[in-house]
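All remarks here apply to the structure that follows.
With one protein chain held back, the other chains of the complex are shown just where they sit.
In this document, chain identifiers A, B and C correspond to the written order of the chains, with residue numbering beginning at 1 in each.
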Amino acid sequence: MDAMTISRADLLGLAEDLLGSGIRVVGPAKASRGMVEYRAVAAASELALEGPELPARSLKEFYLPPTEPLFAWKSLAGGKVELMEARMAPPPTVVIGARPCDAAGVEVLDKVMGWDYRDEPYFARREATTIVSIACAGIDSSCFCTSVGLGPDATRGSDLLLVPIEGGYRAEVLTEKGARLVSGHQGRFRPDSGAAQAQEFKQKARAKVAAHAPPDARPLRSWLETHFDHPLWAEVALRCHGCGACAAVCPTCHCFDIVDEPEGVTTGVRRRNWDTCQTARFTVHASGHNPRSDQNSRIRQRVMHKFMIYPKRFNEILCTGCGRCVRACPGGMDLLEVISRVSALAGGAG
Amino acid sequence: MTELRELARKLLSDGQVKVVIGYEEGPRGVRPLFATDGAAADRLIFDERCVQNLATYLDRRRVHVARLGKPAIVAKPCDVKAVAGLLRETQLKREDVVIIGVRCGGVLADPKSLQRLGPDTMADRCRTCETREPGLVDYLVGPMPEAVRGQSGRDAKIAELDAMTPEERWSFWQKELSRCTRCQACRQVCPLCYCDRCMADKTEPQWIESSPHPRGILAWHLIRAIHLAGRCVDCGECERACPVSIPLGLITRKVAQVVAQRFQHHPTDDPSVPSPIGTWRSDDPQEFIL
Amino acid sequence: MARIGVFVCHCGENIGRTVDCHAVAEALAQVPGVVHAVDYKYMCSDPGQQLIKAAVAEKGLTGVVVAACSPHMHEKTFRRAVQSVGLNPFLCEMANIREHCSWIHEDRAKATEKAIDLARMMVEKVKRNVALSTVRIPVTRRALVIGGGIAGIQAALDIADGGAEVVLVEKEPSIGGHMSQLSETFPTLDCSQCILTPRMVEVYQHPRIKLLTYSEVEAVEGYIGNFRVTIRKKARGIDESKCNGCGACIKACPNKRIPSEFDCGLGKRTAIYVPFPQAVPNIPVIDRQRCTLHIARSKGKKDACMKCSEACQRGAIDFNQQDTLVTEEVGAIIVATGYQLYSIGRDQPKEYLKGYGEYGYGTIPDVIDGLQFERLASASGPTAGKILRPSDNKEPKTVVFLQCIGSRDPAKGIEYCSKICCMYVAKHAMLYRHKVHDGRVVVFYMDIRAAGKGYDEFTRRAIEEEGAEYIRGRVTRLYRDGDVIKVQGFDTLSGSPITIDADMVVLATAVRPQPGIDALAQKLSVSYDRHGFIVEAHPKLRPVETNTAGVYVAGACQAPRDIPDSVAMASAAASKVLGLFSHEMLEREPTVARVDESVCAGCFHCERVCPYGAIRHKEIKDKTGKVIRVVAEVNPGVCQGCGTCQATCPSKSIELQGFTDAQIFAQINAFVG
Partner (left out) sequence: MEKGNFEPRITAFVCNWCTYTGADLAGTSRLQMAPNIRIVRLPCTGRIDPVFVIKAFERGADGVIVSGCHPADCHYTAGNYHARRRFAILRELLIFMGVDPRRMTFSWVSASEGAKWRDVVNETVERVRACGPFEGWRSLGGGLT
């Protein structure tokens, strides 16, 4: 794996070059009320590359938008219906300044999106996008990437990983896309010189997160498989409002709803919208019966899906330890705590 | 603190209640506590980080909480107003809850906050709140706090918006609302959003589109404000719960100002005071009607 | 799949001139769901209606839109037409392309475009219409009349004579009301009791009237056709089945100095008494506040006096009798509780009412009110018809009458006119002059209101033939000066102050509703104004109905009324009741609200906004019978279909049939969408 270095100025310059050549540049940028969000920027100066905050929402929405049209319909006289497919030509995009946990989230999603059926809109966007991550120094006590087999310097999902060093970054080329980006903008890069510094940065960051992160969550799968009805669920569910803020900010929650929206008497659009297993109506049947009739079962579902069901099917935890759900939860739900409790119950596994 | 814990232990031990819903020190800031025994009761705390409005947990639809049995609830003045709302709207019977009122001099904006309470760190809604001592309570604990008051950035912002042109206001709100994903956190934490089937989840007809496109987002926040008109107790939970920091408090506050000024109605902990929507006066102002 | 037929009417030239009706039909034919669209010269004509009927049958239409005039004009016509061929009438709607289009626009293109929109909007509505059938409710053919004054008596007799049963409730020991206190009546001066008493007896003897005197309405449940009324029969202390009204008990009662309510305090009665000789029923009642035995008992002492029971040969006296509650099932209720007179005293029942300090707050004994004068003038009164002033029983030689005391005087809290005073003052003036030929009568008035058959003639007679001096102006002060009452006033016509030495002053005090009327109105859930007068359903068109279906109003409890008005209202109310009773089942428009119980949150905002009290609480129980939810339920017998509940319902769990959200949603979409 070859590496180079790039100065802060050149990184912003690179962003400007890309914008100049009509490429969409997405990155963390200040939004109103001191909040940071990933968004397509009009100028490199908008980018807020190294935090300290984590963008409020993950990168997920650039591949699986909160809402997207699938097709429009128009009903004509005589019972005939005309359909218009949504066009799928996502703009070529480079993400600059992705957090490793968010980049990893996208790779985790690839599994389910490309599994029994290949989700065209998703992969069209995926292919059109290059992800340049910046290794993270660790945000706060809600981070636990080290507990899910990742870390503040995780490379999964990234095409290029930038590790902060004196005056700039050490750029580790991880994929073909990454290589193409570098070769396409040679002028912005310098030969590698920061290996040691980068290594030090990574170690400090890992140590910072590991200091408070719960044990490794990967071994929990077997305990979860056999403890569907454990009293733990009723207990942890108490605070939950069933709002789904956790799923909205989660880089890996990917459930969606399909709705037909009339936009007139004869016209309408079928859309795909984010949904979440945390609301009661997620599982309610047409009959009115709801197999997940209380919040215990919904919370259990969220934990089970992330740490048992998904791993079972894809050998992959559906969580990148970004900690957004913990930060966002109005009820004070705490996934780190749940992992610790389950680990303890599972006999201190991991 | 000991006062609160002893009271909770007593209520639990002599079987008056099965659970005391209060606050505890969580791993990352203050969070709700559901104390069902004396040991848990000793974890109860109350301080300026106890931001959450626990009245939300009294909704009978929260079966997983209801299952615990008759609750006592630790409630600040604004929380008690929410309880009064539930009583007023027949969502709760007075005898089915024990209210432990806490005197309140305002709280911080965020239960995870490490700041000390002051005019600038206090939650904006508390800066204009007059109520220090809740009514309607069964027990009242805590010392009477000195009234910390501050300038309401919220009211200033409303005034600023009112001074704008419609187009400017429109683009301000479109920008703020563009972050909404319709996660419904604002609805779920609201103690007075308790419908079995929210209007926004009704599909025949679908007045409020579920899609988080700007049209559906605007419709949702409009209808939410309308349904809360005269009912909102300004506990600030919707704004706090919003994971993308939409200034929802501006909307609820604006509507509250309209309701107060037109109908002389203010949030109250007296369940017998009818909500201004559903009542009327023949001399209600109608300067806007031709 | 909907099969809608659209029928565009030219209305001769009325629509055709500015709207291209054929183009409208052609455009509508292109709308999905429309299987038939035609235009015709006169849709409302027989051949026009035939066109519709034929299409419904041949094309198997599931809905019909007639684009023509206003639904107020012909909706019934076309609904009847489709009904005649088996289509539910509520599946037919009208698009108003005449009043709302062709008549108000000149630009043919624009008018046609609008007509197409209006028709399209209706098509989309009709697609979502559902067959509705009229609401049918059983009717209990039995009426309750509250109040045994002349209005209640008239209403009860009219209904009973009409063949239905009546329960007549009177809170006093006898029926008769204020009319039985009057001496003569204007404008004919015939004796009040002479015309009233026979009616009272008629009531008592009527096989279909159940008379409950000394009784009050305790509670009212139910709705039109199906009321359940609880009535408290207050303990008379007399076994009515044994009493024959001989009056021995009354003679025996040692306690004879109790001011008589019937005589307005001018006469005396005993502790066991009948209010007046012609009382119906002629059964005494024991006034427990005044009876020596009961006073002793209340102090825990032993029974002090039993003279009445000793005097009664039939052993009808029952000192231990208790109040009893009876329930009556009725289908309609008439409120006829009548009036009381405003008193000028310092203490007033309502904070907005003020007394008359300038008239001594009623402390001058020879300042009396109109009803007291009636008793003085009445042959059966305390003075046997002689006009004697209360203080010294001397015959007053100068009597001053003051009109509008309280009435039309916002400063005293009463802005309305009491209506009857102008007439009875003129009557009093005459009665006085007939009895005291050398007496002087002075009347202070603001205006003379004598609108009524023979009324103006009557007041003129008082002035021109009976020599009553009418002075236009107000009295500013009343005070005693030795033997006389100084009446200081101002004559606004001559513009001069004036003082009269009066022997007696009679105040025409304002008419107010009976005390406790508000509590009764709440039990009946009928609305009342700030004075307590019952509010009628519509001031012009529904004067004897209230906003609660099945509850009617008659007489002075609705507004100040004289006898002819009260009787007319009573008969009107009775005819309404008989109309209601003319069918076994009450049929109502099906455009009423309906609740989706599965999603109703039970917040009862609907109940708060419903003007008719049509919302009930319904408990939903689980298998074990435990109540799990309480939801709203609409009483279709009471709902009038305004739909305010639906607009208020936060979760949209209540729907007004015929104007459902789906229908209106579709109309909105059809125009701009």
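Everything that follows uses one rule, which is that a residue touches a chain if its C-beta (ideal position, glycine included) is under 8 Å from a C-beta of that chain, and two chains touch if they have at least 3 such contacts.
Since the model is a prediction, treat every value here as computed from it, not as a measurement.
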Quiz prompt | Partner chains on view for the chain not depicted | solution = A, B, C
Self-check item: Touching residues (missing chain, whole complex) on chain A
Solution: 67, 69, 71-72, 84, 86-87, 261, 263-264, 269
Exercise. Name every residue on chain C in touch with the hidden partner chain.
Key: 70-72, 96, 98-101, 103-107, 110-111, 113-114, 117-118, 121, 527, 547, 591, 609, 611, 640-644, 646-648, 656, 659, 661, 664-665, 667-669, 671-673
Self-check item: Hidden partner interface residues of chain B, rising order
Solution: 158, 161-162, 166-174, 199, 207-208, 211, 213-219, 222-223, 225-226, 229, 251, 254-255, 258-259, 262-263, 276-278, 280-282, 284-286, 288-290
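Keep this in mind: only the chains that are shown with their structure count from here on.
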Quiz prompt | Contact-richer chain pair (by C-beta pairs counted) among A-B and A-C | solution = A-B
Quiz item: In whole angstrom, what separates the CA-based centres of chain A and chain B?
Solution: 31
Practice problem: Round to the nearest whole Å and give the separation of the Cα centres of chain A and chain C. | Solution: 70
Self-check item: For chain C, residues contacting two or more additional chains
Solution: 598, 666
Exercise. Going through chain A residue by residue, note those that touch at least 2 other chains and give them in order.
Key: 262
Quiz item: Of all residues in chain A, which touch chain B in the complex?
Solution: 31-33, 35, 37, 56-57, 61, 66-67, 141-142, 234, 237-239, 241-245, 247-249, 257, 259, 261-262, 271, 273-274, 276, 279, 281, 293-296, 324, 326, 328, 330-332, 334, 336-337
Quiz item: Tell me, which parts of chain A touch chain C in their complex?
Solution: 75-79, 262-267, 288
Quiz item: Can you list the chain B residues touching chain C in their complex?
Solution: 89-91, 194-199, 202, 204-205, 207, 227, 274-275, 277-279
